[in-house]
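Take a look at the structure set out below.
Every protein chain but one is kept in place in this view of the complex.
So, subunit A:
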């Protein structure tokens, strides 16, 4: 770069970049000047790609745009007021929160448990490690449909086997409790491997020396787990919790494919409410308002969790 004359333009060399004595190619000034802008193009494109639809969505929420109102009126924050004063919204928010907490807790506990089991070196462990990832490779909506077929009381395979041990009634999705139970089970089946893989990677990256010292001192396995493994594992578990909780708050595919939000409104999450409003009922502005409010909730919750994660990481690092 340093050999490129600041006064020599490509035009002065007939458009052909002159080579220096060291054999380095001179880069034309216009290309030099363009380079920083080219470097930020992907970042700008990403920002625009994310921000444009988001801002457009916010813009839509200020109108009463729907299929029957193709030329809408400006309504200001009316949609937000309507959404936030509706029982439907708060019920959906409760269902969303309940599902997110249940799914995240179960997946985290199971995921960490599986990781601890797989951390022991054995043939079975190595085999299960490979199999573990399979549910993650299946699209959640496909997984939900498969589970729905397996639980079909008349011809479902799971229903058949559960009936043989007297639990056939469990597969009848006829109450709010059973519908939520199976939604959490399906989500757990899909995403527990995610937590397990993250926790397993953390376990394998831990330094050996503290554990060797604990063993020399005759510490019990429980003492070692409580005072060494868990504190070092906790930041990673928290990352998994943040990912899973954020994702669970946005759940749509698993529940919609399985119950469509029923029975009644027992499993109607905010995403399903938004989908019904915006797509099925074609109330574009109103449905989008649900989504913007959901975004605000996810944003605030994620900020709190990320801040907590930072504190935990600092504590873990002894800061």
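Just so we're on the same page, contacts are C-beta pairs under 8 Å (C-beta built on N, C-alpha and C of every residue); 3 or more make two chains touch, one makes a residue touch a chain; residues count from 1.
Definition applied: contacts and distances are computed from a predicted model.
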Candidate names "SpoIIE family protein phosphatase", "Probable membrane transporter protein", "Multiple sugar transport system substrate-binding protein" or "Sensor protein PhoQ"; UniProt protein name, chain not shown: "Multiple sugar transport system substrate-binding protein"
Residue in contact with the excluded chain [from A:60, A:99 or A:245]: A:60
Candidate in contact with the missing chain, chosen from A:122, A:175 or A:314: A:175
Residue, one of A:28, A:72, A:97 or A:113, that touches the chain absent here: A:72
Where the unshown chain meets subunit A, residue by residue: 56, 59-60, 63, 65, 67-68, 70-74, 148, 151-155, 169, 171-176, 179, 258-265, 276, 279-282
